[in-house]
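Below is one structure, written out as structure tokens; comments come after it.
With one protein chain held back, the other chains of the complex are shown just where they sit.
Chain lettering (A and B) follows the sequence in which the chains are written, and residue indices restart at 1 in each chain.
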Amino acid sequence: MVGVERVLGAFGEHLVLTYASLFLSIAVGIPLAILSLKSKRLASFIMGFANLVQAIPSFAVVAIVVPLLGIGFTPAVFAIFLRALLPIVKNTYVGLSEVDEAMIDAARGIGLTEWEIIRYVRFPHAYPAMFAGIKFAAVLANSIAILTAIIGSGGLGSLVFEGLASFNTDKILAGSIPAILMAVFIDISFSYLEKRVTPEGIGGG
Amino acid sequence: MVIEMLFRRIETVELRDVTKRYGDFTAVDHVNLEIIGGELLILIGPSGSGKTTLLRTINRLVEPDEGEVFINGRNIKEFDVVKLRRSIGYVIQQIGLFPHMTVKDNIGLLLKLEGWSEEEIDKRVKELLHLVALPEDFVTRYPHQLSGGQQQRVGLARALALNPPLLLMDEPFGALDPILRKQLQEEFLRIKEVLGRTIVFVTHDIEEAFKLGDRIAIMRDGRLVQVGYPDELVLNPADEFVAKLVNADKKFKHLDTLKVKDLMVDVEKYIVEVQRKDELLQWMRDKNIEFAVIVEKGALKGVTDLKSLLKSQDLEEALMEPLVFSPGDSLASALAEMKRRNAFLGVVVEREKPVGILLANEVLLKLL
Partner (left out) sequence: MDIRWVWESQNLAQRTLEHLRMFGIALALSVVIGVLLGLYLYRRPKLAPIAFNVLNILETVPTLALLVLLLPLLGLGEKPTIAASVIYSILPIARNTYTGLTSVERSYIEVAKAIGLSEREVLLKVRFPLALPLIAAGVRIAVVFTMGVVTLGGLIAAGGLGAPIQTGIHLYDRDIIIVTGLWVGALALILDGVAALIERYLRDRYGRR
């Protein structure tokens, strides 16, 4: 058997790892998406880059971080951040930029500043896409946060790898089951949030 | 709540030599146009004629490549662009409403951005809904819950929120079906009277132009072809294109927009104050005229023509009571009345004094 404290401790580490990376991705991703609105060139560069990196296996990304930043918690956060950033930037940008040009024009015409247009017109329209991106990023972060135990991040992944090394099924389950529950929780809670923040009058979602 | 407007009222809006090019295409070509404070000026032309582009130079949604725009004599480039736009109402087809905002949020958005309190916004929104004839409980609705006509009214209310002295309207009724469009035009005329502000209105519908416009500016291929009052355009079109646009095959379709004063002839030549028949006969022969308008101390007494004058014993017998119109009467109904009474002329009277004559033949000649 695996001690309850051990599992709780690992779970706590896992949560910190997942959410720290996710918040970092949101904090960087959304401004980056807004910035992309300013320049077509920056936008196509970021979108192209996002599409490329999304195709690269997470394991390769986690590994490549090691020669750059070494091992431990911070490199792990960085690896997760790299993967989680892309769906957020991509979806936010698509949401922000797919607002009907005629509506932007009307907003400008009645005297909204560029910032007010983003704040009052573009953002409400981008919410559904943005939240879909954040949800996807959260699921991804939760998944990679287990893998990063291989580069010393700690968390539930440590239990999984220890279990693998010693053929200890209890440890494997103690590491993987909470992570799965976490994934389901993320899916449900973000879907709920998505519904809450999507303004009425905007289709889809 | 005091709103900071760049101008309280419009004296003039002046477009000087305005030109806008998109690549090789010249959308607006050296247009000079002066809009007079208080009027509703129509910009009309086929699609691609540059009317919308020209309109959009006034709120700087389009920056001209050449030329300048002045409001009350000040170059609009001197103003902060956001303040300029908030001082100018802007109405376009219903796409302009924000679908994620309620009616209240749509109308009140600018008020909120200007720092109005919730209560002030509530009050103003209700006032505006009343003005555009929508029920107050529409505040919580979303645009997609409204009909096209209702959306358009909300759009107008939003444009009026900050009480701007100048309104730009870009085919506001363009997306509505014909019956609804007519109804909204009528209502708009009423609101326009109440508001009494300067309006520049883009349309491609000549009937709408004649119905709503004080003056009409006709555009083609980026150029301003002619500007004038409706009757000027009808009676003296600058070229074939204008003639076709204002007349086409429906020559008299706009007759109901013309007034008696638009086509009456000067009365001075025919007016006379006499007591005796021979005196009048002599006077008419001298002047070589067929009929005369007789007055007494300036007031209309009657009309007569040579034929009846020669047949009758004295002046009293020859005098006929003419059809009388006032200058503001509709030309169409005046002509109809003349036809019914089989009268070849009508006297136009203002404050009991004759000011003009309506001659059926003359009118028809001019209209043809």
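Definition applied: a residue touches a chain if its C-beta (ideal position, glycine included) is under 8 Å from a C-beta of that chain, and two chains touch if they have at least 3 such contacts.
The shown structure was predicted, so the numbers you read here are calculated from the model rather than taken from an experiment.
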{"item": "Touched by the hidden chain, restricted to displayed chains", "value": "A"}
{"item": "Residue in contact with the excluded chain [from A:10, A:26, A:89 or A:160]", "value": "A:160"}
{"item": "Residue in contact with the excluded chain [from A:27, A:64 or A:102]", "value": "A:64"}
{"item": "On chain A, residues whose C-beta touches the chain left out of the figure", "value": "52, 54-61, 63-64, 66-67, 71, 139, 142-147, 150-151, 157, 160, 163-164, 169, 172-173, 175-177, 179-180, 183-184, 186-187"}
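Note that only the chains that are shown with their structure count from here on.
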{"item": "Approximate Å spacing (C-alpha centroids) for the pair chain A, chain B", "value": "59"}
{"item": "Residues of chain A defined as touching chain B within the complex", "value": "100, 102-103, 105-113, 116, 120-121, 124-125, 199-202"}
{"item": "Residue numbers on chain B that touch chain A, as the complex places them", "value": "56, 59, 61, 82-90, 92, 95-101, 109-110, 113, 142-144, 158-159, 168"}
